[in-house]
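On to subunit A.
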Amino acid sequence: MVKKVKKILIVLAIALIATFLNACQTGPTLRLLNWGEYLNPEVVDLFEEEYGIRVIQSIADSNELFYSKIKSQTTAYDLVIPSDYMVEKMVDEDMLIELDYELLPNFDNVTYMDGVNQIYASMAATTLTRTGESVDYTDYAVPYFWGTFGIIYNNRVDGLEEALNENGWDVYFDSENYFPTASRGMYDVAQFAYAAALMYLGENPNDYNTTLLNDAKTAIEGANFSEWGTDTLKRNVESDNLDMAFVYTGDYLDRLYIQLDEGRTIDEIQSDFNIYIPETTMVFIDNMVIPYTATNLDAAHKFINFLLNPEIMALNGESVGYAVTTEEAYDIVVSHIDDEDAFYHNWAYANMTYYNKDREGTFYPLTALPNDDIDAINTMIQQIRTE
Partner candidate 1 sequence: MEKKKALIELIDVTKTYDDENVVDNISLTIFENEFVTLLGPSGCGKTTTLRMIAGFVQPDKGSVIINGKLFNDLPPYARPIHTVFQRYALFPHLNVFDNVAFGLNNRSWDYLTHFFGLDEVTEEAIKITGGEPTKAAMKKVVKSKIDKAVRDALTMVKLKGFENRKVDQISGGQQQRVALARALVNRPQILLLDEPLAALDLKLRQAMQYELKEMQRKLGITFVFVTHDQEEAMTMSDRIVVMKDGVIQQLGTPKSIYNEPVNRYVANFIGESNIIPGTYVKKDLVNFLGVDFACMGYNFADGEKVDVVIRPEDFDVVDVTKAKITGKVIFSLFKGVHNELEVQIGETVLLLHTYESYEIGQPIGLSIDPYEIHMMKVEVNE
Partner candidate 2 sequence: MNKLYRGLARPYQIWLIILVFIPLLAMVLISISNYNASLSLSEVQITFADWDLLFQHQTLVAFKNSLVYASLTTIISFVLGYFVAYQIKQSRIKNKFIILTIIILPMWSNLILRTEGLLNIMEENNILKSIIGFSLLGNIAGTPFAVLFGLVFTYMPFMILPIYTALEKIDISLEEASQDLGVTPFKTFWKVIFPLSLKGVVTGSIMVFLPTMAGFAIPKILSKGNIVLIGNIIDQKFLYTTFNDGSLLAVVILIVILGSLLIITRFDKEGETLL
């Protein structure tokens, strides 16, 4: 009797193992760890068609999850798309493989946008803690998309737009003197709040010491945030439930494109809600990097090279809505400004307005602060929220 059951158990076990072995199909594959809906399926199709490499995508919603996924080694990804500070952290911990530029011929044909160069310059300026020497991050990373942060605001509040343009960060953080009844939201990422507070205080958002921490705490308390969220921030400003929030510019564009789809005009939408991008603001750049666990370096390089093609990068930007990183791709995007197709026209217009390559300002990408500092910042934010 027990034997029979054992037989069944064995069959079940074999079936289980077989299914999982089946999952590892034959043929070359590219395991990509990405943000959700951050890659145009058309690009995937073209890539698969051209190189015969199947793209398997996993998604996660934060750099920290990328990190823990790679660190835990539970899956060998060939390509990951983390942001700037996470690239630093990964390089710092020897988690990335240096790129072979021989395999990236398209690289020589592109010029990065000013903003992107600024970010890279800033990243290169930081010093690696372990080796004590500066590293050229371009050895490890190729830009994918980039973007700024800004303050999305409810334009139905009288005078808010003017006040923001005039006084910038003060309007957002100083709730005592500016719009005391307005509701303010902040991204539910402690370091974002900390960095924003430092920019408001005129400090470098990547500096860290206990004085700054206390100052930032006071500033954040002064802002009296009513909401700590992620994707809900933009929706709440859009629907008149929230007045200001510090978000990705891409968050605004996401809602903008959706409303354009509904048939509204850009003017109408902007008069409902808009985004203010301060002169000094945070920026991010998502990069294609190859983690040390990668098994198919060839495919990874092919993919990077493929996306460096301005046409492909523009095509990718078409569905994703973040800012392309090369001037060549940017030119393709903005060339649509005279397009009769409303979508292409609006797309070009939005890029020129919100991601203009000639925008002046100081852009700070976040730095990978040491664990203890991050922990202290997290604790500080939690303290504010538990008071």
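Candidate entries met the following condition: all candidates are chains of the complex that A comes from, given by their letters.
Everything that follows uses one rule, which is that a contact is a pair of C-beta atoms (placed from the backbone, for glycine too) under 8 Å apart; a residue touches a chain by one contact, two chains touch by 3 or more; residues count from 1.
Please read these numbers as outputs of a predicted model, since none were measured by experiment.
For subunit A, the touching candidate in this complex, among 1 or 2, is 2.
Residues 1-2, 5, 9, 62, 64-65, 67-68, 71-72, 93, 185, 188, 226-229, 232, 236, 239-241, 371, 374-375, 378-379, 382-383, 385-387 of subunit A are the ones touching candidate 2 in the complex.
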